[in-house]
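Rather than the whole complex, this shows some of its chains in their spots.
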Amino acid sequence: MVTRTTDFRERKREVIDKAVIRFCGDSGDGMQITGSQFTNTVALYGNDLATFPDFPAEIRAPAGTLPGVSGYQVHFASTDVYTPGDAVDALVAMNPAALKVNLADLKPNGIVIVNVDSFKETDLRKAQMTSNPIEDHSLDAYRLFPIELTKLTRTALQELGLDAKTMDRCKNFFALGMCYWLYNRSMDATFRWLDDKFQGKPLLAEANKRAMRAGYSYCEATEAFQVSYEIPPARLAPGTYRNISGNTALALGFVTASQKAGIPLFLGSYPITPASDILHELSAFKNFGVITFQAEDEIAAVTSAIGASYSGALAITTTSGPGMALKTEALGLAAAVELPLVVCDIQRGGPSTGLPTKTEQADLLQALFGRNSEAPIPVLAAATPGDCFWVALEASRIAIKYMLPVIILSDGYLANGAEPWRIPALQDLPEIPVHFETNPDGFLPYSRDPQTLARPWAVPGTPGLEHRIGGLEKQDLSGNVNYEPLNHERMVHLRAAKVEAVAQEIPDAVPAGDPDGDLLIVAWGSTYGPVTAALKAQRAQGRRIGHVHLRYLNPLPKNLGEVLKRYRRILVPEMNMGQLVMVLRAKYLLDAQGYNKIQGRPFKQAEIEAKIEEMLASYSEQSAGARR
Amino acid sequence: MTATTVPVYTKKDFQTDQEIRWCPGCGDYAILSAVQSIFPELGIPREKFVIVSGIGCSSRFPYYMNTFGFHSIHGRAPSVATGIKLTRPDLHVWVATGDGDSLSIGGNHTIHMLRRNVGIKVLLFNNRIYGLTKGQYSPTSEFGKKAKSTPFGSLDRPFDPLSLAIGAGATFVARSVDIFQQHLKETLKKAAAHQGSAFIEILQNCNIFNDGAWENLTEKDARSEHVVQLQQGQPLVFGKNHEKGIRMKGLDLEVVTLGNGVTEKDLLIHDEQNPNSAYAYLLSQMELREGFPAPIGVLRAEQAPRYEDLVASQIQDVVSKRGRGDLGALLQAGDTWVVK
C-alpha cells in the first residue's frame, strides 16, 4: 500500500505500511547497537515491529571476514508485525563480507547502503571476493548507495580531537543518522541513550551524536536519496508500551512472580549463550531482593535452586541446551522431592556445542523425556518475546501451586529478538498464592491437596515440621524411604497424575483462523510469528485453515484431540526434525505432518505459505485421485 | 538468639524413629552419636538445623537426625546447602558426606563452597572406600589399594583432603576420628562456632569393605605415637609419654625428642589463626612423611565474612541506596510510549 507525497524539501516522501531494514557489518562495527537504537526509535514512534539480531559465536571474529559478520534486522509497520521479515527493503552493509553474506536477502530494487571506504583490495580479499561489487555491476538490480562512511565520519568529528580509531568507531552512527532520515525518524531517543550510556565520557557521547547528525544532514543536503519513507504508527491495543526482548521479558516475569507470590526470587545459573542475559538482568534487581548465584556449573546452579526452593524461595535456573543436559539428573530429584522450580532452556543450535548464537527448537524431547526413569514435568513454551513475561509468571504459578518443577522453553530468536510490549497494569497481574505449612498437627510431608495433588511446602525453620526428604522412593504420605513394589507404583502414578492435574487449568485450545477446515497448523514457541503471518495471508486467499499455538506442551490442552479432528490435515512446522509432531501422532493417532527447518534461523512466512499450499494441493490431488 | 527462647534439648530429641541402616560396627554410628550429643548444647532451636547429604552410606545421616533433612543426589550436597544458606542465612546447615561423595563426584562443589566461605559445616566421613556401592577404591584410598574395581591394586595417588581444602581457601579445616568421641565432639563444637565454611575430615572405619583403614592411628598402642593433637597456643607434643615434639627446621619441620636440652619452648606453638594458610598446609602434609604423626584437631580457623551474609548485605545496601524495588516502575522502565 504505497501513497506518494512530496516532502517540503521537494523530494518524494512515500507513505508505506511497512519496511524491513537490516544493518550488517563486522562484529566490531557496532551493528547490534545500531539495530537496537533504530528499533527503539521506531517503537517509540508507535510502529509494530519485530527484530532479528544475528551474530557470530566469536567475540570478535577476525575483522572483515565472513564468519565475523554481525547483523540486525528490523521489521516495522503500521500494521501488525509477526516476523522480522522474509526479505529486506534496505540493507546497510559496512564491509564487503557483510554485503556478501546478506545480499541474498535483499529484495529486487532494494536499497543497499555500503561504506565504500571499506571496499579496498584487502577488504575484498578478506571477504573472499575477486572483484569489487560496487564497480562490477553485480549490484545493478538494487538501488546502490556507495557512501564514504569512514571519511565522512572523520570529517564530521574533526574538531573533537579524537584519534582515528575512536572516530571510526562512530561510523555506525553516521549510517544510523542516514537511516533516520530515510525513514523520517527523530534522533531524540538515541540522543538520550547516548547521554545515558556515556555518562562519564561526554566526549564520546558528543562524537556519536555528531556522527549521527552528520549522517542525517548528509542525506538532507546531498540529496543522496531521492525519496524518503514514512510508516505511520500501528494501531496497537491502547496502553503503555515498551520494547522488549525475550530474555528481558523472562527476567521481568520472574521478578513480578516473586513480588506477587511475596517470596524472594532465587536464580542459580551458569552463563551460557543465549541465556546469560537473564542472569545479567536479574543480578541488577537486587533492590527487589533478588538473589542471583553464579554457580560453578549447571549442576550446582540447579541444585542450589533446589536448595533455595526447599527453603521457601521462588527458585529458578536458566540455561541453554548443553547446560540443560547437565541439569537432567537434578530435575529428577526436583520431581521426586516435589519442590517448585522453574527451569528456562533458551534453545540454541546443536547437537553438542553446535551453533551457540543461532536459534533452534530441538530441546523439546529433552525437556519432556530427558531424565532417568519416569519423572514427568510440565513444559511451557513462549511464543513471542513479550510472551516470555507471561510464561514466566504462569510457570512460576504452576510450580508453586502444584509443587513441582516446570520447564520453560524459549530460544535464541525470542531471547534476542524484540517487539513492542504492552505493559500490564499491576492489578491485571495474576495472584500467586503461597501457603507455607506451619501446623505440626498431623503433618505428613507427602500428604496431598486433593485438587492439585500438591504436597505441603514445609520450609526449614518451621517449628515442629522437622522431616526428611530425598531422592530415594518414598512412602506415600509419610515420605519415609520405601522400596515396596506397590507403593512405588502408586508414587509413580501420583507424580504423573499431579502433572496431568495441571491440565484442569489449561485453557482450551482455540484455533486462530478457521475453526475447522482443510488444514490445521499446530505449532509452538517462536514459530508463532511466521505461522501467524502465513495464516493471515493464506486465509486472505480464501483457504480454510486454522492455527493452534501450544503454550502448554505438557500436559496438552484437554480439548486438543477434539480440535485436531476438525481439520482434514495437520501440519506441524518446527525448527527441529519433528519433535512435537511425534508427540501428537503418538497421543492422537492422527497423521500430522512435520515441516522441519534446521538452519539456525526462524522460518520465513513464505516458507510456511509454500508448505501450506503444497499440503493443500497434494490433498486436492489425492481427493481428485480418489474421485477418479 | 536468647537462651530463654530455646528449649532445653537432650540427645534423644535429635533422634528419629527410623531404623538405622548401617552395618553393625560401622564408624558412622559413633559420628551420629557425637552429633546428636553436641546439638543440644549449641543453644539453637531444633527446627533451625538442616542436614544435607549426597549419596553414600554416610549420606544416610539426615534420616537419623530429628531436624530438617535433605538426602539429595550424589556429590551435590554443597550446592543444595548453598542454595539453602543464601535463601535462609539464619539456618544452621550441616552437610554429611563421604570421601566419594565430596571428593570424587562432588569435588568441584566442595572446593567452590570452601572458597566462597558459605557458612556450612561439612562432616566428611572418610573411610577411604565407596561403602554404599560395595567397596570400590575412593580418591582417598592409599596407592596400590586392592578393591572391587582394582583387583591388581589402584594406581591413583590419593588426595589429602586437608591439603586440598586449604589449597581451595577453606577458612576452617579440622580433623577428628570416629572413635575419639570426646575429641570429635569438641571439634564439632568448634566447627559449629566458626562463622564460615567448616571442613571437618572425620576418619571413619568401614568394617565391611575397608576394615582397619585407620588402625594405624586408632589402635590404642599406636595412637600416641602416630597422632599429634593440635591445641591452640600449645606446643606440638606427642608420644606415649609426651616425649616427642615437632619443631621448625629451616622452612620445614622435624620431629625431636624432648630432653637433652630440647624443651617445649623449642617446639612449634600451634596457631590455628595463623594468617598465612601455608602454616596449616605444612601441618596437613606432615603425616605423609616417615616418622611424622598425623595431626588431629583444628588446623586452621580464619575469620572471614560468610558468603550468605555478603549476599544479604549487598541486597540491603542496594535497597537502602535505591529504595525497595517498585514493581510498577520496573515494568515501566526505559523508553515507553502510550497508545490511545
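Just so it is clear, A and B label the chains in written order, and each chain counts residues from 1 on its own.
Methods note: a contact is a pair of C-beta atoms (placed from the backbone, for glycine too) under 8 Å apart; a residue touches a chain by one contact, two chains touch by 3 or more.
All of these numbers come straight from a predicted model, not from anything done at the bench.
This file describes a complex whose protein chains occur as A x2, B x2.
The rule is short, and it goes like this: only the chains that are shown with their structure count from here on.
Once the centre of each chain is set as its mean CA position, subunit A and subunit B turn out to be 45 Å apart.
Listed in rising order, the residues of subunit A touching subunit B in the complex are 40, 43-46, 189, 192, 233, 235-243, 252, 255-256, 259, 264, 266, 268, 285-291, 293, 295-297, 299-300, 303-313, 315, 329-330, 333, 337, 422-424, 426, 459-472, 480-481.
Partner subunit A is touched in their complex by these residues of subunit B: 16, 18, 45-50, 52, 55, 62-63, 66-73, 76, 78-88, 90-91, 108-109, 112, 311, 314-315, 317-319, 322-325, 327-328, 330-340.
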